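A single protein chain has been omitted from the complex, and every remaining protein chain is retained in its original position.
After this line comes chain A, so read on.
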Amino acid sequence: MSKAFRFWGLVPAWALMILTLIVPILIVAGVSVAERGAYGGFNWAFDLSSYRQILYTVGWTDELEFDPKYVLIIGRTLLFAGGATLISLLLALPVAYYISQQSSRLKTILLYLVTLPFWVSMIVRVYAWLIILGNDGLLERIYRIFGGADISGFLFTPGAMITGMVYSYIPLMILPVYASVEKIDPALIEASHDLYGGRWTALKRVILPLAAPGLTAGSILVFVPCLGTVLEPMLLGGGKQLMMGTLIQTQFGGARNWPFGAAIAMVLLILVVLTLLLNARRAGRQMEATL
């Protein structure tokens, strides 16, 4: 391959990257340090007040007062996304392991089933949970059939939001976990039993360490979209439990504060990049340790 071809051959890829990734990020970054327009939108004037607004409110006499409102939202976002990731991980591991133990025909079918939810629009899937969790919904009816008291209020709770997030993103956990679990030589598990280890030992000292790459990849694939998710907090959380995704959405929408929305979006972006960097460093250390 000639040098020129290698250069020009990559131009479409670079163009796509620049147009769809770099430029939009630069625009958002620009808007985040712009001045808020009087009737929505923004004026090109350098102004850091949007970032200041994340931590402070301006009091009666123009003094800055610390306001934890948005820090709480960021904290909640991290907490819920982390929770959803952890639950996905705990659920995905046995599922992935179970699939890996099946005949190759059944494996293919089961993996298709895992990805099945992706064939349906995200909004429809989240609405389905509204029906399940809602007032007089499926869950409440089942609860009553088994003699439970008349209860309601599954919906619009953190539990409902996390349930929805786990449901939406768990295939992204199962697939990489499956890929790494499937590669584990069954003889290694037999060897751990042979060497006086029970099931728990096999899981803790053989399966988990060997599945670690898949667990990490899956965790990132779930955690990152959960950080920015909009539908679950809006529909299942009823807007009562704001998360960063919903906050950004309302700033660009109803609140008409584009610079503030952009600033929150930049914070979200930084959180995502931090997650990836932390993981890259950990993976690097692991590589070093094996050498």
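The criterion applied here is as follows: a contact is a pair of C-beta atoms (placed from the backbone, for glycine too) under 8 Å apart; a residue touches a chain by one contact, two chains touch by 3 or more; residues count from 1.
Heads up, the rule we're going with is that contacts and distances are computed from a predicted model.
Student: So one subunit is absent here. Using its UniProt record, which name fits best from "FAD-dependent oxidoreductase", "Spermidine/putrescine import ATP-binding protein PotA", "Sarcosine oxidase subunit alpha" or "ABC transporter domain-containing protein"?
Tutor: Matching the unshown chain against "FAD-dependent oxidoreductase", "Spermidine/putrescine import ATP-binding protein PotA", "Sarcosine oxidase subunit alpha" or "ABC transporter domain-containing protein" yields "Spermidine/putrescine import ATP-binding protein PotA".
Student: For the chain left out of this view, which of A:Leu48, A:Leu188, A:Ala255 or A:Leu278 touches it?
Tutor: Checking each option in A:Leu48, A:Leu188, A:Ala255 or A:Leu278, the one touching the absent chain turns out to be A:Leu188.
Student: Just name the one of A:Arg52, A:Arg205 or A:Arg281 that touches the chain not displayed here.
Tutor: Only one listed residue reaches the unshown chain, and that is A:Arg205.
Student: For review purposes, identify every residue of chain A that touches the missing chain, sorted by number.
Tutor: Missing-chain contacts on chain A: residues 185, 187-188, 190-198, 201, 205-206, 209-210, 290.
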